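All protein chains but one are shown at their positions in the complex.
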Amino acid sequence: MKKIVSLILLVLLITTITACNQNGVATDNDQPQSVARTDLNILQFGDLNSLNPVTNTSAFEGRLILQMFDSLTNTSPDFEIEPWVAESWDISDDGLEYTFYLRDDIYFHNGEKLTADDVVFTVERYLESPARASSYFPMQGAVALDDSTVKITMNFPFAGTLFLTSGLYIVSETAYTELGEQDFNINPVGSGAYEFVRWDEGQQIVMKANENYHLGPAQIKDLTFRIITDPNTAFVALETGDVDLYTGVRWLDFELAESNPNLATMSQPGVSYFYISINCERITDLRIRQAIMHAVNLDEMNIVVSEGSGTISEIPVLEGAEGYTKDFVSYEYNIEKAKQILEDAGYAPGELEYTYTYIESATNAKRGEYLQAQLNRIGINLILSPMELGAWFSSLPAGEYDFTTGGLTMNPGNTEWSYYMMFHSNGTFNTMNFFTEEIDEILDAARRELDRDARDLLLQQITKIIREEALYIPNFFTTLNAVYDKGLANVFINPNDYFRVHDFYWQE
Amino acid sequence: MKRYIINRLLLLIPTILGVTFIIFTIMSLTPGDPGRIILGQGAEQADVDQFNRDLGLDRPFLVRYVTYVANAVRGDFGLSYRTGRPVYESIRNRFPFTVTLAFLGVLGSMIIGIPLGILSAVKQYSFWDILGSVSAMFLAAVPGFWLGLMLILFFSLRLGWLPSSGVGTYQHYIMPAITLAIPGAARILRLTRTTMLETIRTDYVRTARAKGAKERTVVWKHALRNALLPIVTSIGVSFAAALGGTVITEAVFALPGLGTLVITSIRMKDTPQVMAAVLLLSFLFMIIILLIDLTYGFIDPRIKSMYR
Partner (left out) sequence: MREKLLEIRDLKVIYKTDEETVEAVNNIDLDLYKGESLGIVGETGAGKTTTALSIIRLLPYRVAKILSGEIIFNEQNLLELSEKDMRKIRGNNISMIFQDPMSSLNPVLTVEDQIAEVLRLHMDYGKEMIKKRVKEVLQLVGIPHDRMFEYPHQFSGGMKQRVGIAIALACDPDLLIADEPTTALDVTIQAQVLNMIDELQSRLKTSMILITHDLGVVAQTCDNVAIMYAGEIVESGTAKDIFEGERHHPYTEGLFGSIPNLDIDEKRLNPIQGVMPEPSMLPSGCRFHPRCPHCMDICIAESPQSKSFDGHHIKCHLFL
């Protein structure tokens, strides 16, 4: 009996193992490669909702859409606007009419030519879409002047128009109407460098190179975005060669990757800025806010929250971005000074008590605990109130918090858009609730200011005000860590995690 | 027997109604609305409200619930708030992975647990028994994600024998199945051991020996069948539990199963998707329990005669 059972177990074990070994997965690193690879597997963190540029709502999906669609204009890596589907454009003197002249060599994946009608159709879909409306509201509509000329009309002169057109990914009108929105979401038809092949839900999105791409066919022919939600698994997949490119690698794993001879690494400040909003309708006394500023050590917080991986910045813009200035009020870390300010203002230690709400997560909890400890040192009690995503969203409009987590994508070439959202009294993500006519006027002016330098100056004013008024506790810009196979060449990744696989190729 | 089955199936209706009501209530009462979550923090409140109105969320709770049930009875489970596509699509896409995984996991725990449990019982206090009991204790305490990761690190990264994640070949299922099987195996091992120890001491087992039957026949034919009832229950329940509880395993091995779908959908307040998945799971759960009860009848004639 004993013998038989152990024998069975042994046989089972051996057969499984040898079976796996025989036709097991050979990792790419083991195989001598004579010919360069033409496939690429990219890690996708989490499943998607839609691959339709009209309905997609997350940046996750944006980088996939970028491979399959062409936008009317393009934002270059240094945030200049450059031609793409539109070869050139004219802007009317009043800044209300934009006339775009389209290339005539662009074809959709279904073989049809991209025409002015498709652009008009796309604009109409964007304007209808609740997912897009909050960004595209300055646009009034579009008309086709002829097959290759489109006129887009604005509701008011809008500074960021060409940023909007850079996010306008042209869909095929025929395909869209034939399939209907619902089916187009999972069967996108664009004109981009890659053609949609298959979407295995929760598993992968498969694309193949568009051989008729107007910028020439890509060298990488088979492109797969593999969905993995667990960071540990994701990193192992990178190490085993199951995926070749992984952006947004955790700091821990990034250090491991740096010592791995098969992997290339790249680290740069990302575009997500994190801060802790102070609800100025509840904490109205500027002196309290200033004391809080002095109580927080940004370096320490960076270490506690993100192992020191963040790029610390007191203002939500990095050098080189619109609205950046060195000339703002900086609050140095000084507990004694913070205490003194409170004392002078007449607050006894323990008198002040606040709550901090945040979306429940390990990182947010660490941030909360750090803040709690620091405020405690200056005699302010802080109650931590972690919440589920949905509950947190609901708490915002009601203003039921003293402090809350904030995090926003800051597009360096389009600071106006983010500032408007964060600080204008009509802003949709204004969690500081500091409403003044001055701020609104400056932001309204910036919104309509077509001259870049003039707009830059306006936004710098905002940058100064928000520090002076101590509206938020600064944290840092996240760092975008990317790791990829050493054999992959010409990899360029934008701070906002966008990249064009079209440019990549495998070295021999 | 037939009547018994029909009765049991009829009993499913109120149970499932109850389940739908509870889930629906929970989904409705927890704060947060799909419009805001799906459209994101940058969206205008007006757009969010419109989005929610389009989903019919402005109607009172009971109206929504009754509409949902009425539609569901007609086989219409609605569109996912998140993807705007019929909810059955995602379920159809993901269900096979979850079932396969749950099935393999339970099969694995049976293949490991039952023979080792029998061995431990038959050779009570022997080396095998002690090894079995100690490893059962250890394995039951091992957290799934840790075990999964260790397997990945060893078999994928170190040895390169097995793919670390995803689906496609049967090899993709080996490590997830083991991860799922191990805690179950520990449970089944201990259960098998105790029930076998009991049955092996019974008089009818001694009768079988007195007939001159081989020890193997005694154990497998006479003792095991009688020890099987609690084991079958435990296996059925593990299977049902595995269907709903593969979330962690799915995440670690990047398997596109139902567990991840339910979690994502709950986060997104995607009520129709959550409802459909939970309905399916609870329906299956009850069918499995029914099957267990019927299996009892086949194992034990005394119970079968009660079904008449």
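Note that the chains take the letters A and B in the order they are written out, and that residue 1 is the start of every chain.
The criterion applied here is as follows: a residue touches a chain if its C-beta (ideal position, glycine included) is under 8 Å from a C-beta of that chain, and two chains touch if they have at least 3 such contacts.
Since this is a predicted model, take the numbers as computed values, not measurements.
Q: Could you tell me which shown chains are touched by the chain that is not displayed?
A: B
Q: Among B:P14, B:G75 or B:G212, which residue is in contact with the omitted chain in the full complex?
A: B:G212
Q: Touching the absent chain in the whole complex: find that residue among B:F61, B:F154, B:Y204 or B:W220.
A: Reading the full complex, the residue touching the unseen chain is B:Y204.
Q: Could you please point out the chain B residues that touch the chain left off the display?
A: Answer for chain B: residues 124-125, 202-214, 222, 225-226, 299-302, 305 touch the chain left out.
What we mean here is this: only the chains that are shown with their structure count from here on.
Q: Round to the nearest whole Å and give the separation of the Cα centres of chain A and chain B.
A: The mean C-alpha positions of chain A and chain B differ by 37 Å.
Q: Which residues of chain B touch chain A in their complex?
A: That would be residues 30-33, 35-45, 47-48, 50-51, 79, 82-85, 89-90, 93-94, 97, 111, 115-116, 118-119, 122-123, 128, 145, 149, 152-153, 155-157, 160-167, 171, 174, 215-216, 219, 251-257, 260-261, 264, 267, 269 of chain B.
Q: Give every residue of chain A touching chain B within the complex, in rising order.
A: On the chain A side, the touching residues are 1-2, 5, 8-9, 12, 16-17, 20-21, 24-27, 30, 46-47, 49-50, 55, 57-58, 130-131, 133-135, 137, 181-182, 185-186, 200-204, 226-230, 232-234, 236-237, 239-240, 242, 388-395, 397, 408, 421, 428-429.
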